[in-house]
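Apart from one protein chain that is not included, each protein chain of the complex appears where it belongs.
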Amino acid sequence: MTRPKYAITRYTTANRINHWINAGLFVLLLLSGLSMFHPMLFFLSGLFGGGQWARAAHPWFGVFFMLSWIGMIIQFWRVNLPAREDIAWSKAIVQVVTNDDEHVPPIGRNNSGQKAVFWAMTLLIPVLFLTGLLIWEVYFGEATSIGVQRVAVLIHSLAAIAAILVWVAHVYAAIWIRNSVRSMTQGYVTPGWAWHHHRKWFWDLASGQRDKTTPRKHP
Amino acid sequence: MSDLQSQDYVRRSASTMTPPVARSHEDQVAKLIDVSRCIGCKACQSACMEWNDLRPEIGHFEGSYENPMDLGPSVWTLMKFAEYENEQGNLEWLIRKDGCMHCEDPGCLKACPAPGAIVQYANGIVDFISDKCIGCGYCVKGCPFDVPRISKKDHKSYKCTLCSDRVSVGLEPACVKACPTGAIMFGSKSDMTHWAGERIEDLKSRGFENAGLYDPKEVGGTHVMYVLHHADKPSLYSGLPDKPRISPVVEAWKGIIKPLAVAGIAFAAIAGFFHWITVGPNEITEEDEEEAARALRGEREPDPEEKS
Amino acid sequence: MALTRREFIKFTGLGLAASSMGMLGFGGSGVAQAAAVRPFKLTHATETRNTCTYCSVACGILIYSMGDRAKNALSNIIHIEGDPDHPVNRGTLCPKGSALLDIVHAPTRLKTPRYREPGGTEFKDVSWDFALDRIARLMKEDRDKHFIATNAAGTTVNRWTSTGMLAASASSSETAFLTWKVARSLGMVVFDNQARV
Partner (left out) sequence: MTNTWQDIRNANVVLVMGGNAAEAHPCGFKWVIEAKIENGAKLVVVDPRFTRTASVADYYAPIRPGTDIAFLSGVMRYLLEKDAIQHEYVRAYTNAGLIVKEGFDFQDGLFSGYNSETHSYDKSSWDYELDEQGFAKSDDSWQDPRCVINLLKRHVARYTPEMVSRITGTPQDKFLHICELFASTAAPDKAMTSLFALGWTQHTVGAQNIRAMAMIQLLLGNIGVAGGGMNALRGHSNIQGLTDVGLLSNQMPGYLTLPNDKETSFDEYMSTKLFKPLRPGQTSYWQNYRKFVVSLQKSLYGDAATQENNWAYDWLPKLDVPLYDIIRAFEMMNAGQMNGYICQGFNPLQAFPDRGKIRRGLSKLKFLVTMDPLDTETSRFWQDFGPQNPAKPAEIQTEVFQLPTTCFAEENGSLVNSARWLQWHWKAAEAPGEAMSDIWIMSGIFHRLRELYRKEGGAFPDPILNVSWKYTDPVAPDPEELAKDMNGRALVDITDPATGVTTKAGTLLDAFAQLRDDGTTAAGCWIFTGSFTEKGNQMARRDATDPREQGIAPNWAWAWPANRRILYNRASANLEGKAWNPKKPVIEWNGTRWVGIDVPDYGPTVKPSDGVGPFIMNAEGMGRLFARNLMAEGPFPEHYEPMESPVENVLHPKVNANPVARVFADDRSAFGNAKDFPYVATTYRLTEHFHFWTKHALINAILQPEEFVEIGEVLAKEKGIEQGGWVKVSSKRGEVVCKAYVTKRIKPLIVDGKPAHVIGVPLHWGFTGQARKGYGANTLTPSVGDANTQTPEFKAFLVNVEKTSAPVAA
């Protein structure tokens, strides 16, 4: 893998490892969870060695996912804080989805769509984690009443669906905005990419305000 | 082997196939528990353990004749005792055999995510097929009567099978056979309902005006029914639900949400696909790179709105 | 076998697909056909008619044992239930009768004769010959020493009061008769059964 000379580091190695652990666990949770959600998808439990294994593994994936997500929060909470520009960007959502980037206002490191993904997950994952604990039959089956568990399982599945929808959007956006995937696999973007998608961030970098990811000033 | 063919099932958990309906003439069975004849001797419990090779732990005395203290993976039926003082101040000892009710519309089966782990035979028996059980505990949440229990040893769910092995060879369940006073009867559901009517008449003649049959409509009727002296107050009998029904939460979860969610996820994916083929990928151009390079070389200053 | 990356993906993909198909029900009729009820366990068991050993309702019972009484099969009792032909219990059994299997196979069933010496702190396994020889000797010693042949009035009374016996009220009448013969021929009068307790 060769890194272009003027590449801008968008995600550090730690960012990327954390993200992909996250992503892996999410996929495992998604597959094992869906296998227990809809009979049509029960075949997915085969990926885990059958229903018993899927059922046993799912909550443990969840525990690690929660831990992993805490890592994500620590690393990304600051860059996902809302900013005034988010309003303008959100107003231009039609232009965003139609690739009419000329008419999209410039934004910083993350646009509000990305922020929405982050905060949605930050809300949903703990909900999934806590409701998941309540219905973790092996350890907490007798900890709460069946009535509580019924509500928990309902919330758990609603939250999971929401999370999946957010995830679909996230994955599609990564594919749609070309070279985003590379930023999360190899960690860098080209200056042009930063210029095009996150111009404010680009200028911050160019003016040396963000030290770690500062590209070389002069080629 | 006494394999029942798949055609003997009328319901099968988490299955996407339509159950076969060709064999539509099988008689439905029912167990009738006449509480007014029950002496609480626990022969049913004993026979159940013996026939089904179940031996729970030896417990302690906990202030009641109830032992073990609860249904469990190895306790499929349990006598529950309630000391009740009636309006006349006379004591009644209301003793009820607890266990699976074999609902016509089984909440456990509805909630179960494992294909074929819970089945309902054409004769009405709701059976757990351990081989297919994944131990998720959803049946526990689905059951309106708090019956299934998950084993900590093998993580499978257990409950009364109505001795499906005995019934399949033409015998009555073990508890029915043992019951010394005939408080547990077994036969076709229609015969049991008729017999219950006679019993209720007798009870009414002995001063139990509210005697009646417990065959709750809310779960489509049950294949285990009770004759109660106080059918107006089932909860007197150690908390038998007055109006049992599958929880609306479970109904929602296993009803509308399931297809909506799958549809929603599929829609999101399809929307993405069509976005791709209509709008297409958002790619940067050479110009972007050049502009960026110029900016980096300091040949360009940001516009005011481009500053953070 | 060297696999290129592309081939590897293909293989795992196929494997996944195959296993998923299996789970969907294409993996053979055994899986597709929904599982079976538990096989009926008495189909070829040997049935023996007996009477419940507990109370004197004397319920008829059917004892089922493994094996067809062929020479090489040591029959083992696997199940006991009520005899539906019996006019009193008509197949029913109480919680004790329903659990007769567990008394037959109780872990505290005795299997060897045991002996405890005077002042001893434990039982020792002994042979039947040792036990019966010793018992007979002790009984004879006591009888010879304390037997009352005649009373003060000179009447022959043939009475042995220093050794007594309690007879088993769950043993058969045939056992009882033999026991009576033995006890009375020895002149034993301290002789009772469980009729009262």
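So that you can tell them apart, the chains are marked A, B and C in the order they are listed, and the count of residues begins at 1 in each.
Rule of thumb we're sticking to: a residue touches a chain if its C-beta (ideal position, glycine included) is under 8 Å from a C-beta of that chain, and two chains touch if they have at least 3 such contacts.
Worth saying up front: this structure is predicted, and the values here are computed from it rather than measured.
K.L.:
List the neighbours, among the chains on screen, of the chain that has been left out.
P.N.:
Hidden chain, whole complex, touched shown chains: B, C.
K.L.:
Who touches the missing chain here, B:K42, B:K80 or B:K132?
P.N.:
Answering carefully, the residue with contact to the hidden chain is B:K42.
K.L.:
Looking at the whole complex, which of B:R23, B:R55, B:K243 or B:R294 touches the chain that is not displayed?
P.N.:
B:R55
K.L.:
On chain C, where is the contact patch with the chain that was removed from view?
P.N.:
Residue positions of chain C that touch the missing chain: 46, 48-60, 63, 65, 74-77, 80, 85-90, 92-100, 102-104, 106-123, 128, 131-140, 142-144, 146-147, 149, 151, 153, 155-197.
K.L.:
Where does chain B touch the missing chain, residue by residue?
P.N.:
Answer for chain B: residues 36-43, 45-46, 49-50, 55-65, 67-68, 83, 85, 90-93, 95, 180-183, 199, 202, 206 touch the chain left out.
One rule holds in what follows: only the chains that are shown with their structure count from here on.
K.L.:
Quick one: point me to the chain whose Cα centre is farthest from that of chain A.
P.N.:
Chain C.
K.L.:
Approximately how many whole Å separate the CA-defined centres of chain A and chain B?
P.N.:
Those two chain centres are 37 Å apart.
K.L.:
So how far apart, in whole Å, are chain A and chain C when each is placed at the average of its C-alpha atoms?
P.N.:
Taking the mean C-alpha position of each chain, the two centres sit 66 Å apart.
K.L.:
Identify all positions of chain C at which a residue touches two or more other chains, and write them in rising order.
P.N.:
Residues of chain C touching two or more partner chains: there are none.
K.L.:
Chain B: which residues touch two or more other chains?
P.N.:
115, 132
K.L.:
What part of chain B is in contact with chain A in the complex they form?
P.N.:
So the residues of chain B touching chain A come out as 13-16, 113-115, 117, 132-138, 140-141, 146, 150, 152, 155, 247, 249-250, 252-253, 257-258, 261-262, 264-265, 268-269, 272, 275-276, 279-286, 288-293, 295-298, 302-303, 305-308.
K.L.:
State the interface residues of chain C toward chain B in the complex, per the touch definition above.
P.N.:
25, 32-41, 43, 79-82, 84, 89, 91-99, 101-102
K.L.:
Contact residues on chain B for chain C in the complex?
P.N.:
1-6, 9, 12, 41-43, 45-47, 49-51, 115-116, 119, 127, 129, 131-132, 161, 164-166, 168-169, 174, 177-180, 182
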